[in-house]
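The structure follows.
Yeah, one chain of the complex is gone here, protein chain that is, but the others are all in their spots.
Right, chain A next:
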């Protein structure tokens, strides 16, 4: 068969189809009639749309099913409140950190200054057995625990596309829990019975405080990982005259409610975790864990140290103000006696100690009685604790930290 016979053959139908496809697309010329009529106010309708049948309107049937359908969380929900409440939770962090926390809670800061009694108690050296116990606690939290969870992925900035083998190990929540509980247990063992019998230790308690600042409701919802309570209120004697306080900063052009998302569903009262008829309700010390995998920013950038410090201030304020409201009522402003709360924040390695003195619940403006935050920040307990060529190793243990923890418990 000759190839040319096949090639020269034409199919008139294919040619028709190709012409129709191309020449069938016509753009109508705009004569301007529609625009002219619209300007005169005459309604112009497309003929093909006019001829189409209108869809039948059917009424919505509410079918009774096996359970009540949950209502969508919008304005029509019964619990919806008109006034938004700016909420700070345990896992979120303030944008400006401690500066914003100062403005929100009307606090002045005494940097690196703790009451003299605490410093005295901390300077007492503990016997070697206790420090051995602390080292064992650190190793058991970091190295000897058997939890295996997927840890965050390791990334190399030089080779962004390389996926490292996934590491399984102890999660930061578990490590902090084990470490802090073991440390507290050591402190309790080495203290006298008249101190320990008066104290209760609670793990993972919720605390909420709701307050008004400049016509806006603000709520702090926090979880205290360890709350040490006692049967008499905590008192500190501090001489306020010589201390150079860091005053309340001006955050212009940022407002104090930035990075606090507004919620329309909230409880109208503060909540303190212990009932008022229990004798050991007075808050003594609160331990706050900083878990890098759980606490993050709105904008998903790494949390800065200033933001971490701000977290401990707001936490101490939450506990103190919730307790003050339970004692003196929801609407009190200036307290007859200051409420003191000790606060220790840790991420396993770094410890931030602080004492919050709550003088007033009236956080409007910057004048009048202010709350005080005495702090000692960024004390490292150890440099590293891990397996080094198969051997569990603890580098550069710092014995000062135990002194402060003991002082905080015994004051």
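Everything below uses one rule, namely that a residue touches a chain if its C-beta (ideal position, glycine included) is under 8 Å from a C-beta of that chain, and two chains touch if they have at least 3 such contacts; residues count from 1.
The working rule: contacts and distances are computed from a predicted model.
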item: Record-based protein name (UniProt) of the chain missing from this complex, from "Response regulatory domain-containing protein", "EARP complex and GARP complex interacting protein 1", "Mitochondrial ribosomal protein L2" or "Protein AE7 isoform X2"; value: "Mitochondrial ribosomal protein L2"
item: Sole residue of A:130, A:202 or A:254 that reaches the chain not shown, by the stated touch rule; value: A:254
item: Residue among A:41, A:66, A:127 or A:160 that touches the chain left out of view; value: A:160
item: Given A:23, A:75 or A:276, the one touching the chain that is not displayed; value: A:23
item: Hidden partner chain, residues of chain A it touches; value: 11, 14, 17-30, 95, 160-161, 252-255, 257-259, 298-301
